[in-house]
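What you see is the complex with one protein chain gone and the rest in place.
Showing chain A:
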Amino acid sequence: MFDLERWQEVFETISKNKLRTFLTGLSVASGIFILVILLGIGEGMKNGIEREFQGDAANAIYVYPGVTTKEYKGLNPGRRIQLKNDDFEYTSAENKSALEFKSSVYRIYGGLLTYENESGSYSVEGVYPDYQFLENASMVTGRFLNYKDIEESTKIVVLGNRVKMDLFKDSKDVLGEYVEISGIKFQVVGVYTDPGGEREESRVFVPITTAQKVFSGGNNINSLSFTLEPKDTYEEALLASNNFTNKVETYLKGKHTIAPGDNSAVRVNSRLENTKRFYDLIGMIKMFFWGVGICTIIAGVVGVSNIMLIIVKERTREIGVRKALGAQPLSIIGMVLHESIFVTSFAGLTGLIMGLVLLDFVGPMIQTDFIYNPTVNFKVALSTVVILIVAGAIAGFFPSYRAARIKPIIALRDE
């Protein structure tokens, strides 16, 4: 393979048979091209879904109440479940050591915010300080809520970046200003940004104690959010998450007199389990794409093999001459294999590069939620190169074997 003379022979043969070589390579190049594009799309789908999930902590668990659908202990179905402060306090205390962050939420949809002449309607959420981490929010300026705010029910607010833009435009002097929420003045202490994007930045956070008092919430809360202490492995984390969700579900169903099988009355949503489901799905899609891509390459290999067989047949006399001049059978095998591997690898690399370039140019232009930044990483590119060389060897095997068996006396016979 590193025999320079052989390379010269191969280049000579190829350069004198350009069209033939081009046609041979085309099938392989398109096969690899398709494989790379498919793998890129697979990666893009993974990235797209990952981004959708980035809005919140990866291991967050949400508890939402709903409406009962089953009769239980004499209570009719259709009953709306209302979570209370003590639901949150009890679950928090009960699982204290397992929990990393926790918050209940008292939410007002469409609260009217006003600052000077600007106003708009946003979701106003009464939360605990931990909520910052549950939401993956980071501060652009100022601070988030703290426990003193909760204890003293201070009238302060943290604005989402979108809300800040709407109300304050480009003004830098936001901290310390007062905005009105449903006619009540709140002092701005911070502005946050959220990887979930505009939707998640169109909210404002106030201390939950303040929200319940000011907006007549009493003890009512709308949902619970938790994260568990990190674990070393994904499996451990998933197990802990499932244990916790089961425990919370059982407790809340007992407390609110809900039938054990009534799943719409209390919904416990574990991000970890959802993510797992998505990753499994993506894994399957990727496998499918590999399958399709490999099949395309196999078609290419069969094509190359076929063409090489025809070439060997065409070159029967030439091979006979070479043998008469002293070519060893191994040297003939080497010649055909070398050409086959070189053509497949070169054509495949061209397809690979074209695929990568296309992904590079078109990838960033794709604007859907499902595909984001489709790329093929180095490891995958490397595996396709290995596949190519193997493919070339397979494609060249039968033709080279046939070439080696050509008898010069038959090849050279004058018709």
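Following the convention adopted for this analysis, contacts are C-beta pairs under 8 Å (C-beta built on N, C-alpha and C of every residue); 3 or more make two chains touch, one makes a residue touch a chain; residues count from 1.
To be clear about the criterion, contacts and distances are computed from a predicted model.
*Asks:* Tell me the UniProt protein name of the chain this structure doesn't show, selecting from "Carbon monoxide dehydrogenase medium chain", "Cytochrome c oxidase subunit 1", "NADH-quinone oxidoreductase subunit G" or "Putative ABC transport system ATP-binding protein".
*Replies:* "Putative ABC transport system ATP-binding protein"
*Asks:* From the listed residues A:L23, A:L281 or A:L412, report the one that touches the chain absent from this view.
*Replies:* Looking across A:L23, A:L281 or A:L412, the contact with the absent chain belongs to A:L412.
*Asks:* Would you indicate which residue among A:N220, A:S331, A:T350 or A:N373 is in contact with the undisplayed chain?
*Replies:* Touches the omitted chain: A:S331.
*Asks:* What residues on chain A make contact with the chain left out of this view?
*Replies:* 5, 8-9, 12-13, 16-17, 317-318, 320-331, 407-409, 412, 414
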